[in-house]
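Worksheet for the structure shown next.
With one protein chain held back, the other chains of the complex are shown just where they sit.
Up next is chain A:
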Amino acid sequence: MTVVIGFEGSANKIGIGIIKDGEVLSNPRRTYITPPGQGFMPSDTARHHRAVILTVLKEALEQAGLKPADIDCVAYTKGPGIGAPLVSVAPVARTVAQLWGKPLLGVNHCIGHIEMGRLITQGNNPTVLYVSGRNTQGGLVIAYSERRYRIFGETIDIAVGNCLDRFARVIKISNDPSPGYNIEQMAKKGTQYVELPYTVKGMDVSFSGILSHIEEASHKMLNSGQCAAEDLCFSLQETVFSMLVEITERAMAHCGSQEVLIVGGVGCNMRLQEMMGVMCKERGAKLFATDERFCIDNGAMIAQAGWEMFRAGQVTELEDSWITQRYRTDEVEVTWRD
């Protein structure tokens, strides 16, 4: 029996979760939400996390019905992410690991998503689409091969979630519960399709050009009444999701894969799941996705990746436990899989 506690706070969500041999015992989380039109700034986000982290930690232990002595390992997000919040969460993980006399494990955030996706959906060896707001990592097509999560395609500039979030700021919609969720609801009411640039570059995608285009177009078109904000939300989703489906399909063809797993915050989007589902059906492939408990950043996913790493014999020494804003998924040696 192995029990791992995981700390996640690399963006605006702070979550702490506990996993025991594939069972999620607790997974409390808090989100730092800013007013419409504003993104979350690093130091404000860090301040939010510092204010609530110990409360969330107590909740995690209480909801799991565990004492610190029951924990075998303390996992935390080493990166990638935003520096200030990362650096506000890691010291708490380090402190409790030392207080409780437990080994520490630094986890790659993206791998946390993948391992939780694998646990929940029990996919055999899916092509993974990681979609989030996380810059440099928020539009990644990954396939496992020989001890690495290899990156087959990625965004060459901003994350797809970042593109959606920044457009949400332009049209000043609420960030509660998340800008992406509100874009999705508005998109459902869209009635016309507005042509936007479509930028797939081989195996990769680019979103910053689409963002600049739609920012400019929205000012012109909304002011002149040519279209409604709902139409722009609809068009943006259709465009960026089609691009992601295309590069996922390309990776599947390359790997001969018959399964797709969508992870990351944008993976909550039902339209993306629907479009990916259509492509999968055409290929006779299976689609796996998780719900908002696990799509959105959470502590249990870090605990799950930590569980795999710990059982494979990995440990992070305190001196090596520094956080890093950049941390590619393919840098990690996946020793827990063949």
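In the analysis below, a contact is a pair of C-beta atoms (placed from the backbone, for glycine too) under 8 Å apart; a residue touches a chain by one contact, two chains touch by 3 or more; residues count from 1.
Note that in this section contacts and distances are computed from a predicted model.
Not every chain of the complex appears here, and the one that does not is recorded in UniProt as "L antigen family member 3", selected from "L antigen family member 3", "DNA-directed RNA polymerase III subunit", "Elongin-C" or "Missing oocyte, meiosis regulator, homolog (Drosophila)". Among A:Val3, A:Ile16, A:Ala60 or A:Ala90, the one in contact with the hidden chain is A:Ala90. What chain A contributes to its contact with the hidden chain is residues 47, 50, 53-54, 57-58, 68-69, 83-84, 87-88, 90-92, 94-96, 98-101, 318-323.
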